[in-house]
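Have a look at the structure below, then the notes.
Removed: one protein chain of the complex. Kept in place: all other protein chains.
The letters A, B, C, D and E name the chains in turn, as written, and every chain counts its residues from 1.
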Amino acid sequence: MKYIDEFRDGELAQSIARAIKAEADPASTYHIMEFCGGHTHAISRYGLEDLLPANVRMIHGPGCPVCVLPIGRIDAAIWLARQPGVILCTYGDMLRVPGSKRLSLLKAKAEGADVRMVYSTMDAIKLAQSNPDRQVVFFAIGFETTTPPTAVAIKQAQALELKNFSVFCNHVLTPSAITQILDSPEVRELGTVKLDAFIGPAHVSTIIGSRPYEYFAEEYQRPVVIAGFEPLDVMQAVRMLVRQINEGRFEVENEFARAVTRDGNEKAKSLVADMFELRRVFEWRGLGMVPYSALRLKEPYAAWDAERRWDVPQDNPGDNKACECGAILRGVKKPIDCKLFGTICTPENPMGSCMVSAEGACAAHWTYGRFRDLEKSE
Amino acid sequence: MKYIDEFRDGELAQSIARAIKAEADPASTYHIMEFCGGHTHAISRYGLEDLLPANVRMIHGPGCPVCVLPIGRIDAAIWLARQPGVILCTYGDMLRVPGSKRLSLLKAKAEGADVRMVYSTMDAIKLAQSNPDRQVVFFAIGFETTTPPTAVAIKQAQALELKNFSVFCNHVLTPSAITQILDSPEVRELGTVKLDAFIGPAHVSTIIGSRPYEYFAEEYQRPVVIAGFEPLDVMQAVRMLVRQINEGRFEVENEFARAVTRDGNEKAKSLVADMFELRRVFEWRGLGMVPYSALRLKEPYAAWDAERRWDVPQDNPGDNKACECGAILRGVKKPIDCKLFGTICTPENPMGSCMVSAEGACAAHWTYGRFRDLEKSE
Amino acid sequence: MCLALPALVTELLPEDSAKVNLGGVTKTVSLALVSDVKPGDYVIVHVGYALSVIDPEEAARTLELFREMGEMAPEALA
Amino acid sequence: MCLALPALVTELLPEDSAKVNLGGVTKTVSLALVSDVKPGDYVIVHVGYALSVIDPEEAARTLELFREMGEMAPEALA
Amino acid sequence: MTLPRRAHPRPLDIQNGRVDLTHGGGGRAMAQLVEELFIAAFDNEALNQRNDQGAFEVPGGRMVMTTDGYVISPLFFPGGDIGSLAVHGTVNDVAMAGAKPISLSAGFIIEEGFPLSDLKRIVTSMAKASKDAGVPVVTGDTKVVEKGKGDGIFITTAGIGIVPPGVEISGDKARPGDAILVSGTMGDHGVAVMSQRESLGFETEILSDSAALHTMVAAMVAAVPGIRVLRDPTRGGLASTLNEIAGQSGVGMLMEEALVPVKPQVLGACELLGLDPLYVANEGKLICICAEEDAPRLLDIMRSHPLGRDAARIGACREDAHHFVQMKTRMGGNRVVDWLAGEQLPRIC
Partner (left out) sequence: MTLPRRAHPRPLDIQNGRVDLTHGGGGRAMAQLVEELFIAAFDNEALNQRNDQGAFEVPGGRMVMTTDGYVISPLFFPGGDIGSLAVHGTVNDVAMAGAKPISLSAGFIIEEGFPLSDLKRIVTSMAKASKDAGVPVVTGDTKVVEKGKGDGIFITTAGIGIVPPGVEISGDKARPGDAILVSGTMGDHGVAVMSQRESLGFETEILSDSAALHTMVAAMVAAVPGIRVLRDPTRGGLASTLNEIAGQSGVGMLMEEALVPVKPQVLGACELLGLDPLYVANEGKLICICAEEDAPRLLDIMRSHPLGRDAARIGACREDAHHFVQMKTRMGGNRVVDWLAGEQLPRIC
């Protein structure tokens, strides 16, 4: 598969690994946060940790839109699915995520709610067309990558004058989340946590471009490399960041230039800007309230906004008190520092955001990397 | 079971049989028609033919409301069941009856129509109450016995202001059918068929009483004995009729006095009279068009009349040309005289009315009595 | 189709209905089509409705007639 | 969740969509979010939509960089 | 940090939980369901090996294999449930060859949303029936289908058994002159199940006769190895089963209505519903066809077994080119007792 296989070449991986080892200063430690779950997943699934020297430490960021959605929004989606006449549809990733009382959309479905998995917003539109007597609600989640497809669907619902289609919008913005992490007391003031550099989002950046990161690099004096999700992309990004750190630079570099430009996808951006507006504040699971970090539909599209059509509950039951996600996402702790990890918190029964999808820090470590803890402890 | 077991006493049956044998004049033949399928069924199921002398011949009448319903009405019920949003409910007996193209309600159900079996018109009302977004049509069939329960349901629908309940009315009247048979050329003019006497309906008579038969007895000079459906009731009725014939009487006698009075059930009669009016003519399968032989809802109840709510098709594809039901019902032929009997016409694939329910002449003979043909032919 | 059976009324119930018993099997039936039914009566039940009340004396008389007839019949013909 | 893959556009279809191929597997995707796509292009596909067109020269340059780096790395450290 | 040693950190929530699609996905959730519910309940050496097949020793010889799907509604009924029924029905079909049942398999098809508490109740009852019968469930399978694509739970069991040497029981062995016996009253199971259908609107105290007949059969076969036919009159009842045998053996049959044992309550329910008890299903009764001279001995053996107390000789086979099953009625007349036409009432087993 062109543009995939070349970026999964084991020998090249080894040689980049050697280069990193050669360039990393044995006297210092490199703390690199990959914001995206896609990167977390690549690191874990390909065992890239084993290729990095011990003083290059990867910190798994909050970049999985499934993980960061607060329990209250899942409860709200379940509430919507249970409204009479409603078909709630969403991407497969959301089905197993537990809301409060360990209920999930999958379990709500088992109890009788009409919940459907879709692979595309086009499927959601088709569902509305073929069920004219039902209300089809699309439970929309995702970063900047996934927002434009939602926008296309709403445009199409408008064109088709669909009266039985609406969107429960949970689209969130990555730059605000990165800011939040960099603004946290541990990182900014106390200096207890070092975050030396960032691997920037791959597919988010195909839409928003590399320009938005220039502000961070400058303002927070941290280097950023935008990188693809293939293992060689990640390795190369690490190498580029090590080099920037070594050289004291804090620039935005683009390893993923084959798909990302400085300005991104103008067509998609303007479609989204037309249709959505910023929420004043939105809660991220693990990060807390993050200002201007999410989108909602503008007034002219109110007809397709599930939150305007229904009085969706706004409660948000918190995570288990023992859950350390917040600290993990800010790089303060590791999954094994949480006493729930692997005991009562597993991918089958996640207790916090990081265990929810395979892209979360705890889930990735549990699913792919937990043998390392045991090797160490033996 | 009181009032059942006493009327199924084998020894008494034998002694009544001896009495009949003793009283029947060996020199003449007695042609007795039992109008009701209930009697036909009792005769066949209990093998009463074996208890009667050869010169007492039972002729099975058209008295099964399932059998006499023309194919066109079954087609119409299937048509109704297929209308969007409709739940068609009816008594279990109707489900397997084939309309044209061998389609039945059961097969229409298998193809996706929503067809439900009910045991009572009260179930039909409950169905309408629990499915407010559906149209519940009760496919009403039956003689005078079964009409009052339909009337009660409509009264209840009126009281409950049910907007989603209606009745596809196919209630028919027994006296008109008896007249039709006695007026047939074979019986009346040609004299090719002898019908010496009638066993009158059991449960129909609980409603209409014995009085309506007085007209026949007088007008057509035929004795009538109203009899219960238990085997001893039938035997006794035969005995009473043989005696009337022997004595040249043509009276209405009531063997079923424990349940039937001269005037019947006034409460039920007036309810029916209030709500229903006579159809000018109605087709009976096997008998053809019979004037004033069926009921429809009066104008004030139009809201609950499925035939006024839908433009129900009125076509009536005829029976197989080779079917001899008409002749069988008038006593001109016997089931085995039909060349379709038992070859392509069986209870699983009835070709004519007499094979439709276990109470039809052909079905009863096939199911219970066909060994006799083979014994004779061997 | 006109299947109907005599069942013993064991209890009057609200909404013009009654509990009946047939050979140990019980069922609730509507009394909407009959009047003055009381526990102990036998009613003829059809599609969930009582159609009429059995007259025990007439029943006894009918059974008596059966028996008389039997006695009248010459045994020789059996 | 931001799962997206490069796929070869093999055919433009009506209604602003295209057939794409990935390792012998074909799929129809929407082109509503991109412009000027033609057969032979590789597009990044996400939830049924093409998000961007792969720049083959940039891809080649990136791969070249990987290789250079490998060559620069001291084998001894392997 | 606690080491992740237990495969399933939390036990199944039997009380409030429901089966969802993950329980049939082949992953850890399914493994947990199998472990905590099925293996725990059926607990036997072959099953405990946790292979995709159960293994056990068999003597050589004539073996029989049978299967039945159980789709009964309602799942719980007076005298049993789908779980015990799925054991009894299949043990009986093995026993009807005169065989000694050796082992059972159980395949579950469960509808998404099915309460785990009901599942546990069913599996527990099934395990009890299997242990009481001494016939282990050595292997099983679980599938979960989406809501609306099933009906709570369907169970398909298969069973195998070994036929003692010299025994050659088969539906084609009935001969004119043979006696027809039944082991007890007809129609109990069907009426018990129907009494639970709200739509039928009647109540009765009749219990299903659901039971495993193999010990009674073993005694019968030991005494009379030459028994011609054994069959359990399940779906379609006595009438259809006798027609089946008559067709297979090419004989006619004549039974006597007065000799067929039927409980008064079953008669009552049948009258009420317009059914004939001869067509109502049984799940703990058998039909035995044997040489007339063996009949008294077999009746004695049946009657001395708790499941055969009401055993009766109901008629005999005879020559009949048309293979009619006939019955002399209580009135003294004769009638054909035909196959069931259509279905009596759906989902009785």
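Please note the rule applied: a contact is a pair of C-beta atoms (placed from the backbone, for glycine too) under 8 Å apart; a residue touches a chain by one contact, two chains touch by 3 or more.
As the structure is a prediction and not an experimental result, all values here were calculated from the model.
Across E:G17, E:G171 or E:G284, the residue that sits in touch with the chain not pictured is E:G171.
Among the residues B:K2, B:K109 or B:R243, only B:K109 touches the chain that is left out of the figure. By the touch rule set out above, chain E reaches the unshown chain at residues 3-5, 7, 21-22, 24-31, 49-71, 93-94, 96-97, 99, 103, 105-109, 138-146, 148-151, 154, 156, 158, 160-161, 163, 170-172, 231-232, 234-237, 240, 244, 247-248, 281, 322, 339-344, 346-347. Taking the complete complex into account, residues 96, 106-107, 109-112, 336-337, 339, 341-346, 348-349, 366, 370, 373-374, 377 of chain B touch the chain not shown. Listed here are the chain A residues that touch the chain not shown: 1, 4, 8, 10, 13-14, 17, 44-51, 96, 106, 117-120, 123, 231, 347-348, 366-371, 374.
Here is the rule we use: only the chains that are shown with their structure count from here on.
Traced through touching neighbours, the fewest hops from chain A to chain C number 2. Interface comparison, C-E versus B-C: the higher count of C-beta contacts falls to B-C. Distance from chain D peaks, on a Cα-centroid basis, for C. Each chain gets a centre from the mean of its Cα atoms; for chain B and chain D, those two points are 76 Å apart.
Averaged C-alpha coordinates put the centre of chain B at 38 Å from the centre of chain E.
Within chain A, no positions touching two or more other chains are listed. Those residues of chain C in touch with two or more other chains are numbered 3, 5, 22-23, 48. All chain pairs that touch, listed by label, are A-D, A-E, B-C, B-E, C-E.
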